[in-house]
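My questions all concern the structure below.
Complex shown without one protein chain; remaining protein chains in place.
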Amino acid sequence: MTELYAVRMDVALPPDMDPAARDDLLAREKAYSQQWQRSGHWPHIWRCVGQYANLSVFAVDSNEQLHQILWGLPLFPHMSITVTPLAAHPSDIAQDPAHKSTAQTPAQDDAAQ
Amino acid sequence: MTELYAVRMDVALPPDMDPAARDDLLAREKAYSQQWQRSGHWPHIWRCVGQYANLSVFAVDSNEQLHQILWGLPLFPHMSITVTPLAAHPSDIAQDPAHKSTAQTPAQDDAAQ
Amino acid sequence: MTELYAVRMDVALPPDMDPAARDDLLAREKAYSQQWQRSGHWPHIWRCVGQYANLSVFAVDSNEQLHQILWGLPLFPHMSITVTPLAAHPSDIAQDPAHKSTAQTPAQDDAAQ
Amino acid sequence: MTELYAVRMDVALPPDMDPAARDDLLAREKAYSQQWQRSGHWPHIWRCVGQYANLSVFAVDSNEQLHQILWGLPLFPHMSITVTPLAAHPSDIAQDPAHKSTAQTPAQDDAAQ
Amino acid sequence: MTELYAVRMDVALPPDMDPAARDDLLAREKAYSQQWQRSGHWPHIWRCVGQYANLSVFAVDSNEQLHQILWGLPLFPHMSITVTPLAAHPSDIAQDPAHKSTAQTPAQDDAAQ
Amino acid sequence: MTELYAVRMDVALPPDMDPAARDDLLAREKAYSQQWQRSGHWPHIWRCVGQYANLSVFAVDSNEQLHQILWGLPLFPHMSITVTPLAAHPSDIAQDPAHKSTAQTPAQDDAAQ
Amino acid sequence: MTELYAVRMDVALPPDMDPAARDDLLAREKAYSQQWQRSGHWPHIWRCVGQYANLSVFAVDSNEQLHQILWGLPLFPHMSITVTPLAAHPSDIAQDPAHKSTAQTPAQDDAAQ
Amino acid sequence: MTELYAVRMDVALPPDMDPAARDDLLAREKAYSQQWQRSGHWPHIWRCVGQYANLSVFAVDSNEQLHQILWGLPLFPHMSITVTPLAAHPSDIAQDPAHKSTAQTPAQDDAAQ
Amino acid sequence: MTELYAVRMDVALPPDMDPAARDDLLAREKAYSQQWQRSGHWPHIWRCVGQYANLSVFAVDSNEQLHQILWGLPLFPHMSITVTPLAAHPSDIAQDPAHKSTAQTPAQDDAAQ
Partner (left out) sequence: MTELYAVRMDVALPPDMDPAARDDLLAREKAYSQQWQRSGHWPHIWRCVGQYANLSVFAVDSNEQLHQILWGLPLFPHMSITVTPLAAHPSDIAQDPAHKSTAQTPAQDDAAQ
C-alpha cells in the first residue's frame, strides 16, 4: 500500500560554511533527491517562495521508509522538518472517476463575492 | 502563466449547528470544490489525518483568482486558511526532462543510516 | 504492514452542555474506544495528568485507517488532535532480541550526576 | 508504585562536531538507553518520523528517579525534553479485564463517516 | 513516597454566568480546595497577581492521585491547567541539613552588579 | 513587608564549555544560592523533572531586592528567567487559622470522577 | 516602600452586549480608574494605538495591593492582563541627580547611522 | 508635536565576550542613553525584574526620530526590540485637569473583592 | 509632519450574524474607509489572499490621529489589529532622487542563483 505525506523542509546552513564543502553538500543533496524522485517515492517538490525551504509530497510504503529517506538527506543535520500524514479527501474527484469526463471552467461569477 | 500555491484549510463548525443546514452547507462545499477541481485550477486536495482540515494545491492565473476561489468557498466563514506561494524547485526532475527516462528504485542501503 | 502513530486528543466540551446528552456522548465514546482497543488497533491510551486529554498509540494498516478511526470518534467535533507518525528507534532493544535475555537493573550510581 | 510518563526528546548536535567524538557519544547514549530499557523502566522508545527525536514512555518509582535517568543521558546537554505525567485512562480496557476475552475487529463501516 | 508537582490553574468563567450558580460553584471550589489543603496534599496555593489564576504545589502519592484531585475540582471544566513534576534540587539546603545552622543575611554588596 | 515571587530559571550552558571553568561556575552558583536560601529570602527551590531548570519561590523586601539577587546569580548570563509576582490566595487555609486545627484526609471518593 | 509594575490590559467585550449595560460598565471602569489615578497609585495610563488596550504603570505598596486594584476593575472579567515587575535602571538619570542640571539636545548626527 | 512610544529592549550579549570590550560597550550605551534622557526624549527607563531588559517610554517628534535614536544604541546589534505606539487614554486624568485638585486615597474596601 | 504605519486588520464576524445587520455594517465600513482614503490619510489597502484581512498603509499626523481613525472603524469590535510604525529606508530610491532618471530592468541573470 502507498502512503502519502506532506513534508516541509526548512534549511539553515551556517553563513560561514566553506564554499567548496557547501557546493559538495548541495550536489549530493540534489543527486539524492532526484534519485528518490525518479523512483516515484517523491512525486512532488516545490520551492516555498522567498524561503530556503521546500514543500514536498512523498508516496512511500510505510512510516519507516519515509523516515529512512528523510534521515538519509545530506542536508538533514541542517534542516527543520515537519511531517503531515495525508489521506484521501472525500471531495477529491480522483475518488469518483465519473467526474473526470466533463472538465469545464466554473463561471468566474460563481466565485466572486 | 500558471501560478502554484499550497493552501491549508482548517474547518471549525459550531458543534450545535442545525444538522440540515450543515448537510446543505457541506453539499454545496463539495460541489463547489469539485467544480474547481474539474476546471484544472485545484489539482490536489488531501485530508490531513486526524484533522478536520485539508492540504490543497491550486494552479491559477493570479493572486486575484486564488482569492476569489477561496473567498467563494461555502465553508469560508468557518475556515482558518494559510497560503504559501510556490515556485519551481531547482532539484525537481520535472525541470530537467532528461532525468525522466531512467526511473529506478534507489537502493534502500543508500537511505539507511 | 502495521504503522504506529502517537495521537494526543484534547477535549473541550461546552460547560453548559445538557447532562443527559453529555452522558450519552461519553458512553458512546467509551464504547467506540474500547471496540478499537479490543481489535488491537489502539494498543495504548493514557490520561494526561490534570488535563481533559489522552495520549494514545495506534497500530493501523494505513494513514487512511487511522483517519477513519479518529474521524469516527463521537467526541471528534469537540477535540483538538495532533498526530505524530512513529518508526522503530535504532536503540530499541525490541529491534535487537539478543538484548532481552539479560534484564538487569542499572546501578543507580550510573544515572546520578 | 510505578509511575508512567511520556517523554519527548529532541536532539540538536552541532553540525561541525568531531566525527569520532560524535560516534563515541552516540555509542554511550545507546548503551545507556538499552541498560534502562532492559531494567523495565523505559518500556517504549519510538522514533518520530523525519525528526532527530524520540517519544518514550518511562515506568519509574518517582519523579526523582525519572529525573536521574534523564539527567544521566549522555545526550542530555544536546536535548530539549518535555515530560508529561500519565495516569490510567478510565476507558482503557486494561483497567477492566473482562473486556480482554472477546477481541474482535470493529466493522470498518462504524468508523467511516 | 511523596511526589511534588507545580500546578498552574487559569480560570475562565463565562461573563454572563448566573450569579447564584457562580457563588455556589466558587463556594464548593473553596471547600474542596481547603479540604485537600488540610490533608497536607496541597501545601501551597498562591494567587498570580492580576490574573484569575493560582500557582500551587501538590504533595501526593502518585500521578494518579494528583489527577483525581485536579479532575475533582468544581472549577475543572472552566480551567486551563499545566502540571510540572518536581524533584529535589541539588543546591537545596534542605538536602544538606548541615547548612541550616548558620543562617545569615548575605551582604547586599555581593548581589549588586 | 515581604513580597513573594515564583521564578523559573532555565539554564543553557555552551556544550563545549571548558570543564574546569564550568565546575567553578557551578560551585559559585551553588554557594550563592545557598547563601540566599539560608537568609530566608529564597525559601523554595525545586528541580523541574527532565529539565536543566528550577522553579523557585523568593520572599524579598521589594522588586529591587529580587532583581539584585537574580542579577547576581553566577549563571545569570546563561539563564532564561520568568518572574511571576504572587499574592495571598483567598482560599489558602493559612489565611484562615481556624482551619488548621482539624487536619484530615479527604475521602478519596470525593475526588474520583 | 513603593513598588512599580508595568501592566498591559487587553479588553474583549462581547460584540452583542446590551448598550446600556455596556455604557454603565464603562462609566464605572472610568470612575474606578480615575479614583486610583488621583490616589497616586496609578501614575500612567496610555492607549495602545489601534488596540482596545492600555499600558499602565502602577506604584503600590505591595504585590497584594496591586492584585486588589486589578481584581477590582469593573472590566476585569473581560480583560487579559500581563504584569511586569519593574526596578530602577542603573542608567536612569533619576538615579544620579547630578545629571539633571545640564539638559541638552543630543546632536542628531550622533544617532544617525 | 510629541509622539509617545513604549519600547522594550531585551539584551543578549555573547557569554564569551571580551570583558574590556564589554565594559567599553556598556559605558558607551549608558552615556548614549543618558544623553537622550537629558534631552527629554527618553523620559522613562525601568529595569524589568530578573531580565537583562528594560521598558522605556520615548517622547519624540516622529517615527523617524525614534528609529534614529534606537538604531544608534551601541547595544542595538545585541538587542531584540519591540515598539508600541501610544496615544492619550480617555480615562487619563491628565486629559481632564479638573480631576487633579482632589487627590485622595480610594477606600481599600472598594478594591477588595 | 506625516507619519507612516503599516496596519493589518483581521476580521472575525459571528457566522450567525443577521444578514441585514451584516450588510449595513459592511456598507458603513466601506464608506468610512473610502472617506479616509479620499482624504489621503489611508493611501494603500490590499486584500491578503485567502484571508478576511487587509494590509493597509496610513499617512497621518500623529499616533493619536491613527488611533482615532482605527477606533472609529465600524468593524473595529470585530477586528484584530496590528500596527507597525514605519520610517524611511536608507536604500529607498525615493530618498535619493538622482536614482530615478535611469529606470531599467535588471538583468534576470543577476537574480538567478
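The chains carry the letters A, B, C, D, E, F, G, H and I, assigned in the order they are written, with residues numbered from 1 in each.
Criterion: a contact is a pair of C-beta atoms (placed from the backbone, for glycine too) under 8 Å apart; a residue touches a chain by one contact, two chains touch by 3 or more.
Note that the structure is predicted; figures quoted are calculated from it, not measured.
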| item | value |
| --- | --- |
| Hidden partner interface residues of chain H, rising order | 7, 14, 63, 66-67, 70-71, 76-78, 81-83 |
| Sites on chain I contacted by the missing partner chain, in the whole complex | 4, 6, 29-30, 32-40, 45-50, 54-55, 68-69, 71-72, 84-93, 99-100, 102-106, 108, 110-113 |
| Sites on chain A contacted by the missing partner chain, in the whole complex | 13, 15-16, 47, 49-52 |
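Operating definition for what follows: only the chains that are shown with their structure count from here on.
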| item | value |
| --- | --- |
| Identified repeat of the D-F interface (over half of residue pairs identical), from G-H, A-B or C-E | C-E |
| Cα-centroid distance, chain F relative to chain I, in whole angstrom | 46 |
| Of all residues in chain H, the ones touching two or more other chains | 4, 47, 49-50, 85-88 |
| Chain-to-chain touches, reported pairwise for every pair that qualifies | A-B, A-C, A-D, B-C, B-I, C-D, C-E, D-E, D-F, E-F, E-G, F-G, F-H, G-H, G-I, H-I |
